[in-house]
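Below you'll find the structure I mean.
The complex appears here minus one protein chain, its other protein chains still in place.
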Amino acid sequence: MRPFVENLPFLSIFLALLAGIVTAAVRSGRTAYWITTGVCAAAAAMHLWVLEYTYLEGLRFTYTMGRFLAPYGNALQCGPLQALLASAFSLVMATCLAGGRRELFQELKPGKQRLYFTMVNMLEASLLALTYTNDVFTGYVFIEISTIAACSLVMAKDSGPNLVAAIRYLFMSLMGSGMFLIGLTMLNSVTGHLLMPALAEAVAELRLSGDYRIPLTVAVGLMVAGLGVKSAMFPFHLWLPDAHGGAATASSAILSGLVLKGYIVLLLVLILRVFSVELLAELGAANVILAFGLLGMLAGSVFAIRENHIKRMLAYSTVAQVGYIFMGIGLGTTEGLIASCFHVLVHACCKPLLFLCAGRLSAVSGHHKSLRNLRGSAYRDVGAGLGFTVGALSMIGIPLFGGFVSKFYFANAALPTGMTALTLLAIALSTVLNALYYVPALLAIWVRPPAEDELAILGDTHAEDLAPDRFFAAASLLLILAVFILGIFYHPITDVLEAGVRLI
Amino acid sequence: MHEDRRDKNLRRRLTSWVDGEREPKDQTLFVMEQRPPRRARQTEEEFERKDRDRLQKFFNWYPAAAAVICLVMVAVLLIAVMNMPGFGQADNPINNEVSDRYLKHGREETGSENAVTAMIVGYRGFDTFGESCVMFLAVAAVMILLAREEHRPADADTEEPEEERADLILEQAARPLIPFMLLIAAYMLLHSETTPGGGFSGGTLLGAGLILTSAAFGAESAQRLLSRRQYSAVRTFGLLAYGLLYGAYIFIGANGLQNHLTRLFLLLDLAVGLVVACTIYGFYALFSRGRI
Amino acid sequence: MIVLEYILLAGVIGCAIAAPLCRRLLASVIVYITMALLMAVLWALLQSPDLAITEAAVGAGVTGILFLLTLKRIHALRDRSDA
Partner (left out) sequence: MLEDILQNRYAVTAVILFGVGFANLMLQQNLLRKVLGFNIMDAAIFLLLASLGYIDGGVAPIVGDRGFDPLYINPIPSGLALTGIVVSVAITAFALALIQRIYRRYGTIELRELLELAKKEDD
């Protein structure tokens, strides 16, 4: 009889799935909202308990789904890294829901609100399953769940451009999951297994014996490319600005902060557990990922400078930050992967904070999104202004904020590799480019515009928007706290990450 | 008086610098003076033209790049497939101890003679539960898109639902056909262990029977068979039953408790069949008339 | 048996190439449904009856119904050239 805490990962996934089913049948949107937030908070508590259990005793456990041992039935693998990521994702999901609450209930039609929360629940379940899964085909099924749920989140606001953005997002995602599936098929035909530990042995055998070398390389390339397309790696990021720029505040916060991370975490787990880092370097995939990561860092920021629509600017900056993560993976060392995991955490806290504050700032200035109309909006909602400032400074990489620590870890992860000069140059250049579009945005919201413009803006703001939003204040406070914790007390977190990567 | 006029001037220049309308002549706060002074704000149709030719440029290089990516991918896949294990050889790496176990012990471990159904519901039931959730999600998403609010009149952009004219030929053909379809669907669902075609195809046939009644005899008769509230109840209950049963099975299995859930796999198959039938009927109803 | 497989494989490739190139959308959908049915027969030849039944019922049947309903909704069924 295994200790009860080992059932928690499976229980949290099932809780989220069943909550998704129940919210579809619930009558009113408010109860669905409270069920969803409750489930996210409960899942966060469960994973914190699992984290405490796995980290303190320094172990990882395999949870077989049903009686059949590893290579025959499904299984979940839980270690400190998965528990930390899962608890962070659940917490950020709960705060995004709290932060975007007012705009959600304004924008969505009353009959359709409960279905929106079904999608959020299923997204939460697929995030947890992608983190914990020990089986590649289960990963594919939950990738499909998160694809449909994410597209529904994009089109929840029901305006014309959102529908076009949603269908373009759907087609690009389907290309990605098509490539992932055919890669998975080849890997299965060459190794015969679907569960990751058995796959790892077979792949190691193949690497030594050297037969089926071409199908193995193509399978690895296709799976990495498929997950890259889905997580907006540089050359495949065309769908992201429209999808994240147009969506409702809570949706774009969840989409850019969490959904992209699910696929990246699955890629990290695949690299660490199945194809070892050395195999990736041997096959040359590491350099390709590094090149795409570097290009993504620079191109994402360049596009963001040209953008004056605040949400599309944040979406382009997401492309740049995903470029950082792929650069970390492409370095081909475990320190690089640890830096990537840390940056996944930092970005999962920072970007939702930026999107929530941007949504709030545009709400108080008459739902205009362009920087010209947001001038001086920070004075109308100081909490949102402060949150946006903290998020922007962390993205630029100012010390005392999370962003600086992850850039610091990327830098010293790049030292031992052969690409040191190139990587350090790219980090420096990208930091300058980040500043070039975040600083004008900060100046725009903090500098009070001439009186007549401000009156024009105040003219078309509705009264209830200007009312203080308690939920938003709590959510942004929590995220600001998270950014500071990641910036100052980062040592306990990096120790858990190192233990997690070693124990994966 | 002189000072406040000067700093008011400074503040105004600072705000105009932030909007990039007018470059400050001399004291540049930043190192940006090499930047060319931006023209006065572009008029509407300049934005229009800029967007159109950016879109034009995008559509020039995109097809070529996409075609190249496609050709490279097909070539790579062909080479890879040529080097993969041969077609139909018994000693391929895929026919290893996992598939032998499913074939040899599948019957007593999951109670199903059909090894494929045993694998889907017994050994890898979590994939099937995930996939049933995908179907549940798809109907929910189509509901968000197409479902018309019953109590509110059809909103702006949805035209009036044209009623389905009862078609005599379809009606006469459907009258004998529907009982057989439902009979075969029931047979498939109940015999999913011994014959091929488990929960999915049985559920599809059940759904097809509902579609035929709705198409041939009009929406009212279908709603008599399965009204809107019954539909959402059956759909939610089917998936909840599957989830709870399978969750209990996993909890018992993982913790090594004594398993006294007999006939479990027949129930799981029926639940999957119900979910698939509701999904397919839901798609048809939402696509054709916007209401269940 | 082998000749039947070659005919079916050639048929599937032909239908797949022809389906998106048809000028009228209704023709594309019909050619796609024939491809799905040929695929179902192929799977029966590959000794996996579950797949054959499901592909015929779900792949050809339900997908076909959904495509035709969508065509009706976007007024593309009539002979107006909609290329």
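We just call them A, B and C in the order they show up, numbering each chain from 1.
Operating definition for what follows: a residue touches a chain if its C-beta (ideal position, glycine included) is under 8 Å from a C-beta of that chain, and two chains touch if they have at least 3 such contacts.
Just so we're clear, the structure is a prediction, and the values are computed from it rather than from any experiment.
Chemist: Among the chains present, which touch the one that was left out?
Modeler: Checking the complete complex, the chain left out touches A, B, C.
Chemist: Based on the whole complex, identify which of A:15, A:170, A:313 or A:354 touches the chain you can't see.
Modeler: Of the candidates A:15, A:170, A:313 or A:354, A:170 is in touch with the missing chain.
Chemist: Of A:185, A:420 or A:461, which one is in contact with the hidden chain?
Modeler: Of all options in A:185, A:420 or A:461, contact with the hidden chain holds for A:185.
Chemist: Residues on chain C that touch the omitted chain in the whole complex?
Modeler: Residues in contact with the chain left out: 5-6, 9, 12-13, 16-17, 19-20, 25, 28-29, 32, 35-36, 39, 42-43, 46-51, 54-55, 58-59, 62-63, 66-67, 69-71, 73-74, 76.
Chemist: For chain A, which residues touch the unseen chain?
Modeler: 137, 141, 144, 147-148, 151, 155, 159-161, 163-168, 170-171, 174-175, 178, 181-182, 185, 188-189, 194, 242, 246, 309, 369-370
Chemist: If the hidden chain were put back, which residues of chain B would touch it?
Modeler: 48, 51-52, 55, 59, 63, 66-67, 69-71, 73-74, 77-78, 81-82, 84-90, 92, 94-95, 98-99, 102-103, 106-107, 113-116, 118-120, 124, 127-128, 131, 134-135, 137-138, 141-142, 145-146, 157-159, 194-196, 200, 276, 279, 283, 286-287
Throughout what follows, only the chains that are shown with their structure count from here on.
Chemist: Centre to centre, by mean C-alpha position, how many angstrom separate chain B and chain C?
Modeler: Their C-alpha centroids are separated by 20 Å.
Chemist: What are the residues of chain C that contact at least two other chains?
Modeler: Touching at least two other chains: none.
Chemist: Show the residues in chain A shared as contacts by 2 or more other chains, in ascending order.
Modeler: none
Chemist: Can you list the residues on chain C that touch chain B in the complex?
Modeler: 48-50, 53-54, 57-58, 61-62, 65-66, 69-70, 72-73
Chemist: Can you check the complex and tell me which residues of chain B touch chain A?
Modeler: 11-12, 14-15, 18-19, 76-77, 79-81, 83-85, 92-98, 101-102, 109, 122-127, 129-131, 133-134, 136-138, 140-141, 143-145, 147, 149, 232-233, 236, 239-240, 243-244, 247, 249-251, 253-257, 259
Chemist: State the interface residues of chain A toward chain B in the complex, per the touch definition above.
Modeler: Interface residues on chain A, with respect to chain B: 1-2, 6-7, 10, 14, 17-18, 20-22, 24-25, 63-68, 71-74, 109, 111-112, 115-116, 118-119, 122, 125, 129, 135, 137-138, 141-142, 144-145, 148-149, 151-152, 155-156, 182, 186, 188-193, 198, 202, 212, 214-215, 217-219, 221, 371-372, 375, 440, 443-444, 447-450.
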